[in-house]
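Here's a slice of the assembly, chains where they normally sit.
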Amino acid sequence: MITLSSDFGSPYPAAMKGVLLSETDARLVDVSHEFPRQDVRAAAFWLREVLPYFPPAVHLVVVDPGVGTDRAALAVSAGDAWLVGPDNGVLLPAARALADDGGLTLFEVVVDDPDSSTFHGRDVFAPAAGRLHESGADPLREAGLLRPADGHVDLELPTATVRDGGADGEVLVVDDFGNAITNVPGTVLDGASEVSVDGADPIPAARTFAAVDSGDPLATVGSHGNVELDVNRGRGDEWFDLAPGDAVSLEVR
Amino acid sequence: MITLSSDFGSPYPAAMKGVLLSETDARLVDVSHEFPRQDVRAAAFWLREVLPYFPPAVHLVVVDPGVGTDRAALAVSAGDAWLVGPDNGVLLPAARALADDGGLTLFEVVVDDPDSSTFHGRDVFAPAAGRLHESGADPLREAGLLRPADGHVDLELPTATVRDGGADGEVLVVDDFGNAITNVPGTVLDGASEVSVDGADPIPAARTFAAVDSGDPLATVGSHGNVELDVNRGRGDEWFDLAPGDAVSLEVR
């Protein structure tokens, strides 16, 4: 199984699929091609949340603002999974989640004059992912297509500061429903009935959207385990005027 | 085969696919993840129109404004197909279409403390659909994971009133082309050359978009068999100023 993730929209992912299917009969599964454009951190968050639900797979990831520069191409062994993508940190949070308590092994994909300097998804990463799926790493190392990585770019998603009666964190991403997903752990809402966001009038802390009227705001714990600031049948990002990267300070009671 | 339908956009459907593929090697086919957000009626319409074209399958459907509340989870046996989703009526119009003249058998999916209260697509419906595909219903009943449903929420799409020289109905959905799809049966246009919508100047009743100039309006019979109000190479919803739920009165001649 090979999963595909990118910020490409359409139809560039199809070229990657054509390349993959020229190398392998593997099942292909799209994770998303609608990640926010060139937003390495948002992609890293979503991949960390979604990839652990998959059975063992090669995960091809292309969110790559540095395409064509000398940033390396990586293949990361993490538990039963492989991740293949640019060396800009996007793979690392998901790799750590997939490795569970195990370690990571990082390889550099040896890139030999790709056809384009703007579409390494097609010309570098998809061929590498296809070959890795077909043969595993050892033949690729022997063929000089992979070598141990000599350092890499890391990325840690920011963590919130939990304190008595609240937390200080930030918005990591806004999902397609408009839910503003923070980095504040959901446990901060344990036992709480109300939350004040950035000093404003308190809103309900609720387990379900339907606990508040249509159009009303709430704080809840999303499926990722973090606090979300939402509106039932509406957009939390607009109601709270929050965008990815904005700081949020929560007081609960 | 398992089909997936939701209003999730991206990337939440991928988590459902990961869960499904941890249970089954079934083929997965996306019907849509772009149904209008939390619009149970629109999803019910599209599912009724599209699912009958599939061979026997388990159809996983998650348009679920009541997620996390005590609304039940259903598995509906309809002809050769199963439908799995929330008990809010969204499954019923498609189930009746799939059952053809046969009856429906409704089961409740027994939900045992899911991981989240906001993403039952991942934590309740996908596991149930995967297991149903793998084993059929009987082992799940014996294991206490399914039980006969004790009532359910129904949903009937509204029907138009056909009368001499026209019909009174409403717009059910607007498709991605901007076509305003009504609930008026296409037979109302039989032999007609013109249609007046809500008393306005008549527009052509035509069999094809290309029968009128680019940018001009027309009434036609869509692929679902209902009257659509369209614009050739344009958006009918904007030209006619119509949205889902709006009443439409048609006079034909």
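Every chain is named by a letter (A and B) in the order it is written, and numbering of its residues begins at 1.
Note that a residue touches a chain if its C-beta (ideal position, glycine included) is under 8 Å from a C-beta of that chain, and two chains touch if they have at least 3 such contacts.
These figures come from a predicted structure and were not determined experimentally.
Total copies of the shared sequence across the full complex, per this structure file: 3, with 2 shown.
Convention: only the chains that are shown with their structure count from here on.
Overlaying chain A onto chain B using CA atoms gives a rotation of 120 degrees, to the nearest 5. Per-chain CA centroids place chain A at a distance of 31 Å from chain B.
On the chain A side of its complex with chain B, the touching residues are 1, 3, 5, 27, 29-35, 46, 49-55, 175-177, 207-210, 220-223, 228, 233. Within the complex formed with chain A, the residues of chain B that make contact are 8-12, 14-15, 17-19, 21-22, 28, 37-38, 65-69, 115-119, 122-123.
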